[in-house]
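One protein chain omitted, others in place.
Our next item is chain A:
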């Protein structure tokens, strides 16, 4: 068995060498696994293209040189290779065609479907397609999650924009964008997909799965985002295996998968807005610490401009109370008023600090305003339309 494995590894390295061409080398690490090494080794193809020269002092380079110098078996003639090839083909076919009988056997897909409380309209085959990134080499461009991820991204951003416009109608655009990023940024979706939804990664190579005789339907419920023909190991980076297939990070892959599931749900439910709104509300909407995102450079000036635009009386700061003016730790409480109406209040160890904090408080109260019935976002109309933030 170990001999067969060794032969397969050598021949596998040969086929990979052809595909990687001049940009990489294969080395065998201490654990005996085949890895690609790009950074530390230089690889030069000879004119004939059959043998390679390696120049490096690294210990791995000698292993690679000895590997390339060893005469290779013709893998195509061995029955083991034919068997492996058949396994690979059937795997590829399963991922591309996603037959319902095979998909329904996948326990991981079924549990993911149930865990997310997805409606029955969302087919398991669509869910499996959503876990198939374009960067994985296994399927062609027509059967990956590219289209679904674009649809999901647009649906998500549209619904979340509508939600934020209803919930916080007066947010300035940079804050608004930060909120969108907070709700559906790559990092957020990565954490959501990995730790909340529990999507698993397909980490093992096709070779390992073949050797373990793993059933093909097992892979359908896992996220595939890199070329699973070679092992993905910490410290070994793959890139430019194919020009068309960009290698994406794990975070980006999770993000794409989450967006694709949203897209797939919207597609399979016939673009039903109620279902998708409910799903987004359950999974994506959470409390945003909006006030913490703000940072004002000139709050007093900005408040003056705001009052001018809103046709309010010019804001005036008034000392409300103070304590220990002559001590080393005085406290001043200042309120900012527009006419008789108090807009904000702030405290500080100096009058200037208290005045600035009062203006900031007033601005935050304006920008973070939430209409009373903001939760009723399904209604057709919104109460408040933003006039735009003040330009100072």
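Everything that follows uses one rule, which is that a contact is a pair of C-beta atoms (placed from the backbone, for glycine too) under 8 Å apart; a residue touches a chain by one contact, two chains touch by 3 or more; residues count from 1.
The definition used in the following text is that contacts and distances are computed from a predicted model.
A.B. asks: Between "Adenine deaminase", "54S ribosomal protein L15, mitochondrial", "RING-type domain-containing protein" or "Proteasome subunit alpha type", which matches the UniProt record of the unshown chain?
C.D. replies: "54S ribosomal protein L15, mitochondrial"
A.B. asks: Taking the entire complex into account, which one of A:150, A:285, A:312 or A:368 touches the absent chain?
C.D. replies: Candidates A:150, A:285, A:312 or A:368; residue touching the omitted chain: A:150.
A.B. asks: Quick one: say which of A:162, A:203 or A:342 touches the chain that got left out.
C.D. replies: Of all options in A:162, A:203 or A:342, contact with the hidden chain holds for A:162.
A.B. asks: For chain A, enumerate the residues touching the unshown chain of the complex.
C.D. replies: 141-142, 146-147, 150-151, 154-155, 157-158, 161-162, 165, 171, 173, 176, 267, 271, 273, 305, 308-309, 380-382, 385-391
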